[in-house]
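Only one protein chain is missing from this complex, and each of the others stays in its spot.
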């Protein structure tokens, strides 16, 4: 995980600025102030490494599927790395996350190693869930990751409930749950956001609007242009951000989470992004155009951040390639390590059914 | 049911006025135009009779409960008569309604006789549902009343689905479903309004905000001051009205329904009102003050409309008392008629389980 | 020992556990000032305040899931729904989440949640407020289900349920709320998964639970007048089911009748019948095991019919008599 040193200081200044500025002032805030947040070198390098790890991990999972070495199904997050590398590093270690089914990158960013997760996908005992859960249920409580429910939208109230309990215990922690554009049409979204609001729980509802729920465009299924608008139904604050800008994601999450710690309340944050690959492995992507995909690939969070890093003198092409190769080697090694590892047997699995 | 003659003409003028006036104009619309809608004498008398019938019917049901002549439970609508007498008469005969559990008055206004409903409450064969449904399920398809579900909020999507089918068939009819403030917290509200919006179905979602869901104040359970605001989450039009003003209810419903016929789309209408009695028969009303109740009784839809009628020379105190006595006699007679009527037997009831 | 109502027993169990542990929280609609739809929590708000009494909007699915989320990080919620019929609204939380999170996470997470719901007909509340929906859950690994018939068992089982680290469904029956029975003052629990012989006998085992139990006991008392000595087995827990007690009883009596309020077809009795069929008790049977339950129809509002669709004392006596004649 990136150190929070340099970035945090900048970010805190930014938060203070925003806190003192009224809503009107924020609107009038000079461009420079809005643009003020930049990672320092160390954090930039760490962030880049995280994004590359997320991307490479998914590529590797894809390869493993093709080779029949992973079974079941999986939902890959390629294209959404700015969220992975921007969210969890902006949170405290004791803050919780609940990514959705497309969440491997978030899980790695919160602390699980590629090995922990790859082992789960390969259903061996070393997997975060001992091979019982698989891709849709990467839960790692060591790193306060309560993972995803395979029932789209059902983790939204789970997160709200966790936030409620943290608040009851007087902890200054927040719960951040990620869900898609399509999930915002579930009744659970409505019920959970209403209760989160009336009980003022520190839940950060992060809608990763990647424009599609499986094959269905949000433009068709979501009756409103910006999902953030739905916060009004719950007297809840909200904001819309470019989900492909890792510095913006980081600083926004940090600002909101820190403010929630002091003054517990929920927040709806909408991050616009795009998933490059199909919904799951069997998707032919007939529902969208190659042009649209190409346009979004131009907004690649990694490529764009790389340009900035080069501009700022934080990285060279060569150093970037080296980092990429290192990440690749690391993930290859983690994957190799999974092979031949033993799996949980029936007797042991029976122990997980009922609490003892 | 009141004739739609006089009132309709005024109402149509009003609608035309509003249609030609843009949104901005409506805001600037002179007080007089907003106040323009008044019932003529005939419609006033019919409306008053409907309100008195609704009130007296509920009083009678209450008495019957006390005497142990009706079993189960019931939710009385006393105080909400302006909605009963304002909504269905403003609709066409082929428009559908789906009142909630507090809906006897709506059922009568749509066409069922007090006898039809009282017979249902007394569980005799002549009841609208042959005594199978009881107070929470007064459904009378002869009058396009698809009645209430006992599961709060579940009739909202039912109504949206009915509207969808009417639209598919090219009918110029609307479906109006009534639900409470508390029902707006169910996930079904969210899911149904979203789909109603994307499919542009002619569903009029009428939230009867009587400030409480059982013992729970809307101020506590609903995270927003005005439920109508929630329409924004679905890019849906909405409006808030005084639900105790029968002329306003009538003209608003008429305007919206007529406009939906031409241009099918959903609408969220919030009517502020109050239920005078407890939630159901066993309610001690410890959750609200006598002062609040008294204040709302001053806003009695019947008393206030009576004042207007007297001012307009449509009724005298004496005529009013006579009407009241007539209504009372009518409901007493209907109730007496139920006594000793036969009930459906087991063999017959078995026929209702499966379609044949 | 004091005679208390079933309702008081539940309130006492909750109150004791809430006093012992501030993380035990009652969650539900109108549980505060109103005291709950059936008065179960009447008076509790004064003692426990809003910190332990979480009054919810009408958002069953949402508050069940929220309670579950809270339970994964330290709360021990008791979730009350007003009518068991609204089980349909919380089944995703219970079946897809509460029952599975411990398993799916390889044991990382426990869900110490109690779900309380009143079932049953007999109050004139019609088809959507009168069902007995235990079979929505009995086929779900990961859930425990208890369904007590007496105030004593209600209190003891509810305390066990609250103390259990996994999800437990605690089913109540509206018509039992006002029934009375002995409830000791002190702390005690009843073990989940143990049936109880509520009356001993040699001629037939009448196996039942919840509201049908007193009806069976009444039938047994009347059968005694006819010289028929019925044993009445109260299952108390449906899951895990105490097959041992059932089998021992049937081996002794050689006959069994299973009685519940839910419709016969697809009802829980099928499991009980099978458990006898699969045990050595099968070889002791003098006549086939029989089932009595609700008729194949939604619960009618018509009170004459409402009475006719659930088994009554006469039905039980008649079944037993026929069985014994065979």
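Letters are used for the chains, namely A, B and C, taken in the order the chains are written, and counting of residues starts over at 1 for each.
In this text, a contact is a pair of C-beta atoms (placed from the backbone, for glycine too) under 8 Å apart; a residue touches a chain by one contact, two chains touch by 3 or more.
As the structure is a prediction and not an experimental result, all values here were calculated from the model.
Looking at A:99, A:213 or A:266, the residue that reaches the missing chain in the full complex is A:213.
Touching the missing chain, out of C:26, C:262 or C:310, is residue C:262. Across the interface with the omitted chain, chain B contributes residues 96, 127-133, 137, 139-141, 146-147, 149-151, 154, 156-162, 164-166, 168-169, 187-188, 190-192, 194-195, 198, 344, 349, 351-356.
Residues of chain C in touch with the missing chain: 61, 85, 87-89, 91-92, 95-96, 99-100, 103-104, 126-128, 133, 135-136, 138-142, 239, 241, 262-263, 265-271, 273-274, 277-278, 282, 288-291, 295-298, 300-301. Residues of chain A in contact with the chain left out of this view: 71-73, 120, 123, 129, 131-134, 136-137, 149-153, 182-183, 185-187, 213-216, 220-222, 283, 286-287, 343-346, 349-350, 352-353.
Definition applied: only the chains that are shown with their structure count from here on.
Placing every chain at the mean of its C-alpha atoms, the farthest one from chain A is found to be B.
Chain A and chain C have CA centres that are 42 Å apart. As a whole-number value, the distance joining the C-alpha centres of chain A and chain B reads 46 Å. Centre to centre, using the average C-alpha position, chain B and chain C are separated by 39 Å.
In chain A, the residues touching two or more other chains are 187-188, 190-191, 194, 198.
Among the residues of chain C, those touching two or more other chains are numbered 56-57, 59, 61-62.
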